[in-house]
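Of the protein chains in this complex, one is absent; all others appear in place.
Our next item is chain A:
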Amino acid sequence: MSAPNVLILGIGNILWADEGFGVRVVEEIARRYRFAPNVRLLDGGTQGIYLVDQVRWAEVLMVFDAIDYGLEPGTMKLVEGEAVPRFMGAKKMSLHQTGFQEVLALADLMGDYPSHLLLIGVQPVELEDFGGSLRPQVRDRIETAIAEARRYLERFGVEWVPSDGESGAFGEEMPHPSLRLADYESGRPGPDVACRIGDPRVLAMRGAG
């Protein structure tokens, strides 16, 4: 039996604080490991239709994302198989879940649904911070998320070959270097030069003191 196609996908918007969790996990994996050609790493951003073809290619799909599970902020939760699309369509707060649920449905409609599906999600602490980065509780989950992914993918014979550092470490489908976590965070304009407040809920809270 040949090795199955494995897609390791991070989704979310890195500009919205913990929304960037999924992308930051795959970025970290890409920095540290290399894989055989049957394994693809992808920074999916907030793409919709584009991801359908990627999902159709995959027999094993692993998705990292920030999900509103209604749990303690920073909690990580794994959802497997048939529950994934239903879970991502849960009402609650939508993030871009509706979009990805539709991506899965379209892949299904085209007759190419992944045989194995694992969602590794983390409950966000903060989303309403445009230009901000991961909060510490969420950033701490990156390691656990990678460990869970390794455990899950073991049964499919996925080998995680340590990378020799920067050379070729970033796969082609990773964020541009200027967006990598460290540069993204250190280059953020201070609140004195760029107002960070704007969301009505934040403003309402500020008004209330």
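Here, a contact is a pair of C-beta atoms (placed from the backbone, for glycine too) under 8 Å apart; a residue touches a chain by one contact, two chains touch by 3 or more; residues count from 1.
Just so we're on the same page, contacts and distances are computed from a predicted model.
Student: Of the options "NADH-quinone oxidoreductase subunit K", "Uptake hydrogenase large subunit", "Cobalamin-binding protein" or "Homoserine O-acetyltransferase protein", which is the UniProt protein name for the chain that has been left out of view?
Tutor: The correct option from "NADH-quinone oxidoreductase subunit K", "Uptake hydrogenase large subunit", "Cobalamin-binding protein" or "Homoserine O-acetyltransferase protein" is "Uptake hydrogenase large subunit", the UniProt name of the unshown chain.
Student: Per the definition of touch given earlier, which of A:Ala30, A:Val79, A:Leu127 or A:Leu181 contacts the omitted chain?
Tutor: A:Leu127
Student: Can you list where chain A touches the absent chain?
Tutor: 13-16, 19, 43-53, 85-86, 89, 93-96, 98-99, 101-102, 104-106, 108-111, 127, 130-131, 172-173, 175-176, 178-179, 187-189, 193-201, 203-204, 207
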